[in-house]
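Only a single protein chain was left out; the remaining protein chains are all shown in position.
Lettered A and B in written order, each chain numbered from 1.
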Amino acid sequence: MMQQKRPFPYGTLILSIVALVSVPVMIIRYLYGLGAMSNLSDGRAWGLWISFDLYCGVALAAGGFTLAALVHIFNAEKYHPVVRPAILTAFLGYIIVILALLVDLGQPWYIWHIMINWNIHSPLFEVGWCVMLYTGVLALEMSPALFERLHWRIPLRFIGMIQIPLIIAGIVISTGHQNSLGSMLLLLPYTLDPLWYTPILPALFFVSAVAVGPAMVILESTLSGMAFGHAVKLDVLSGLGRIIPFFLGIYLIMKLADLAAAGQLDMIVNSYPQNVYWLAEVIVGVVLPMVLFSIPKIRNNRAGLFGTALLVIGGLIFNRFNVSLLWQEIRPGYTYFPHWMEFAVSAGVIAWAIIVFMLAIRLLPISEHRGEAEAPAGRVPEAAAS
Amino acid sequence: MTNHWIDIRNADCILIIGSNAAENHPISFKWVTAAMERPDNPAKLIHVDPRFSRTSSKADIFVRMRSGTDIAFMGGMINYLLKDMRLHPGNYNIEYVQQYTNVAYIVNSGIKLPGEDPAPGFFSGWADNKYAPATWKYADMASATAEAKLLTPNWEGWTNRGADDEAAWAELHDRCVLKLLWKQYRRYDEEKVSRITGVPVDNLREVYAEYAKTGARGKAGTIMYAMGATQHTYGTQNIRAYSIVQLLLANMGLAGGGINALRGTSNVQGSTDMGLLSHILPGYIKVPNDGDTDATLAGYLGRITPAPTLPPSELAADNPVNWWQHTPKYVASMLKAWWPGADPVVSYGYLPKGKASGVNYTHLGLIEAMGNGKIDGLWVWGQNPASGGPNSNGAREALGKLKWLVVSDVWMNETAEFWKRPGVDRGDIDTEVFVLPAAASFEKQGSVSNSGRWVQWRYRAVLPPGEAAPDLDIMSRLMKKIQELYEEEGGAYPDPILKLDWPYGDEVDPDLVAREINGYALETITVGARTYQAGELIDWFGDLQSNGKTSSGNWLFCNQYTTASAKDKADYPELITVVQKNAGTAAIESINKARKRNNMDTSLNEVGLYPNWSWCWPRNRRIIYNRASVDLNGAPWDADHPVLRWTGTGWDPAGDVIDGGGDPINVAADTKKNLPFIMNSEGVGKLWGYGLKDGPIPEAYEAWESPISNVMSPQQTDPAAFIGSFMNARGDAAQYPYVGTTYRCTEHWQTGIMTRNLPWLSEIVPEMYVELGEDLAGELRIRAGDRVRVSSARGSIECVAAVTRRFQGIRVDGQTIHHIGVLWHWGYSGRVRGDSGNILTPGIGDANTTIPEYKTFLCNVEKLTGKEAADV
Partner (left out) sequence: MSKGVLYDGNRCIGCRSCQVACKSWNRNPAEDTTNKGGYDNPPRLSATTFTTVRFREVDHNGKFHWAFAKTQCMHCLHPACEGACPVGALKRDKDTGAVVYDDGRCFGCRYCMVACPFGIPTFEWDDPLPWIRKCTFCSGRLDGGLEPACVTACPTGALQLGEREDLITEARARISASPDKYVDHVYGEKEAGGTSWLYILPVPFEEMGFPALGEEAPTENPHIAMRTLPYYAGGVVVLMAGFYWLTKRKQKLSHTGDKHGKKEGVAK
């Protein structure tokens, strides 16, 4: 799609600036504390970072497990070309999460405490472990790309041997903590708005993550296609587009059935102003994409796919913000709007992630690796044996 | 306090008037709460105050009263009581009123009340700007006469009682006390009281009726008061009004009753006991003056020792006791404590004498004299006059007229730093200032007397920092130095200094002082059945001698430190000290009872006397005038809360130490039938008095600065009030339309120097503020947190506005009067600073005590805007 001439790299420049700005900001945080560079307070202990970097970050990394499952478990081979970029994105997504946590945690250097001090009742304990493990799994899943590049056969072969268990573990772990991110909110029956609070939050989180996974793949593929000029086949993407409404449908039904079961459907109309947020989230992020993805003309058109995927993603982001920030009660007497340095950190870690992503795409056989990439997983050992 | 803190829990009704007990005496609320939560018959709490405070928040009935109108309010209550007692004597303890008060006594024929002509507003005797009290006395001072009709059971002899007011009262002697009260207080009808106080009539009636219930036999009501009552030009009369009510309701002497002054600073009770005030020596003995009468000890004793007034023959009792008859013993023993080597007749001459011409030596008088350049040097010891007294601008200016100033204090306060205050040029002030660092209360040992007269020993918790030393040590070193200098250089009159017994070193053992205060037998003496060895501590003040053979620094405390009884030795072995006064005298096991900490309540019905927790004066008597708690046969009026009880053969030993001793009136032999109010020369409670400077009974006047004219008479203010002249301008309502009142908050202490230096307290209340009602704030467009200027004729301050519904405009005589509340805990020294409310207050004092009129004055409030506000 793109010409091979080299225009001035504005994008890279901006990315680099954003990435660089975050460095002194983080230094301020470690020298003077979180109060010096964030508007977080006792009234609002979690802000932009948790909502965006953790809640959205993890959800948006759902592309990883969705595609891994699709390709490796369900053997839907045609998605094979996007599986590695998806896993890479997921991996980077988790790196973002971890980087953000390093800023957000009061004592990040004690992050390992979670390994020795267990509270198995804490959803965050589960999330913590899962993030840790899943990042490891993703790293392992990504490692063949590196090994291929370096032509290290033995590790490659080893990874190949454990690939399927690894992928299954990845699916269990990642979906597990997609759930648990919802479970985390279960502790807030009194401070999370009833329009969102429900015991089935974990399931809702899971289903919506499954739905957003393919949407993320559409988004990333399109974007990286634009950036590097090697587009993923349209039918691959529209195939993804076809799966999405199915999950969105389940999601919508669950949401409505849950409110109905609780006898709280009237809140959709009555609990102003939160119902506006809820409706926006559901109509724009769920109902509309369901409709659009069901229209073949849109589904078979890159722009249509891209736009609709954006709606799904936007809807999910909005949902995660609603539950993790906007409609959680703030303590009396406090207000919260993120400090610019909070934005700078979030933007910074993303910028770093994109830079790494771009480098990885350039340096590693991620999307341009016909041979290996097209080979089904089971064939790797064979290749290695030859 | 006639009673004590724990005793509040026995009250059936608690009337807090002129005090914010919850905030300023938090511990009292432990007992108020206990009374209110009593399961069987919970006590009612009434709070009367111009503003709704933390005390009001706990009250069953809150009365919002215009500041300065307590006499009108209480006058209305007396009026109510007189009416109700006449119609329903069965609801009251008439027997108590008859037998234990001067209700029936006939007063001098010259008496004229303020409601009568000529000279309305004045009692008889006003001439040359002061009262001569002769006409206020009884018709016969030696042996009182009475209106007999009032001394029949339930006033049966008052046959016309059911008739209308005029007819009924016409039957009584015109000058019997009850009738004088009626004549005076019938003028205080509810409408008029309401016009003056701003309290709606319904509200008045509700409170009067509620409190009147404590008049019934078996019921007791207590009045708790403090500065809201006293800090007025007629403050003493406010308290007189409470006394009249308490006597009419038979509440004096009973558990759960009494007049309870909630004393102020820690140990202010002890300091007045020890004679810190300018008009008294230790033990409330009057200071001698330079007049002819006081030229000799005998003359002086003759003046200050009251003669008894015998009760009318119709009374059951016949002995007024007249405890002050023992004054000569106390004076002689005190002189012996100070100058043991001198004959009291001689050492009396060593006492400083006041001016018979009436120079005012109180705080206000001193500041006036300083301002007028009459004083060279000032020693300020644990006080902060630059902020604590009224009219601070004047006081600070006056300090600058001194040649030298010594401040002995635990902090650098506004007084020590007066020359650094904002707005003055240090170069203009020549006063040389010395600061002596003192140890704080927990850095030294000694006794502290609480409001209930309990003398409690305190031990040192930590050593004082740096060069700081206990006040006692500072004083001792000072005295020794003075003696040394007198010895070296001589002086105008060296004897009082050089002959003063000063057995103390640089570090004084407070126990030694406590023993000197208690007093010793100076030689072997026998008093009744008791023989004292020389150097033995005296058991109690009854054993003190007028012949110079005993010493006692303060007769009231004679009993605190005594030879230990066998029981003491068994029960308190750790408190026994072997005392040997001099090398030659015997070593005797003794006990400092202020150290006792036995929290067993061994009193009758566990009424809360806790007789073995510390010690209290007089003679460990926990409730004074307790003889009034029993009837003529010695049976308690309130069987549930007995203070004393006659068993038929003697007083129940579990009871309190009886006032005045002797058997119950109906049991005792003739001439030994003791009346209960032993400190009055007539032995009965004084519904009518003659000892004050501004009238025998209270009459309502307006504060010196008031927004309205006196409704009761053409005389606007208390005629005998002390009026300062140094920099003391008077404001009027046109310029200063709001009534200002100053008070404390829980979180700060007085001038604030002790609390503004404490971070945890400054954190809670960091800045000076003025409280005003939402209604007034609305008119002035002031919102909570705004910066405002508050001004009076004396000066102005800037502070934060606290807007609240706890203040409200009061409808008075057809107009709305707004109050604002000003704190006075700030100054220019210390960690957290601000302006003091005392820049606003007037240098005006009570007619009797000269306590300043801090509680009622005129002021104005303005909102500060823009730069002014930012500069604050």
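Just so it is clear, contacts are C-beta pairs under 8 Å (C-beta built on N, C-alpha and C of every residue); 3 or more make two chains touch, one makes a residue touch a chain.
It should be emphasised that the depicted structure is a prediction, and the values quoted were computed from it without experimental measurement.
Only one residue from A:Thr66, A:Ser238 or A:Gln328 touches the chain missing from this view: A:Gln328. Of the listed residues B:Ile27, B:Leu87, B:Ala134 or B:Ala729, the one in contact with the hidden chain in the full complex is B:Ile27. Although one chain is not displayed, chain B still touches it through residues 22-23, 26-27, 29-30, 33, 37, 39, 42, 52-58, 746-747, 759-769, 783-786, 800-806. Annotation for chain A: contacts to the undisplayed chain at residues 29-36, 40-43, 45-46, 69, 72-75, 101, 104-108, 110-111, 113-114, 117-128, 164, 167-168, 171-172, 175-176, 179-180, 182-184, 186-191, 199, 202, 328, 331-334, 378.
In this text, only the chains that are shown with their structure count from here on.
Averaged Cα coordinates give chain A a centre that lies 77 Å from the centre of chain B.
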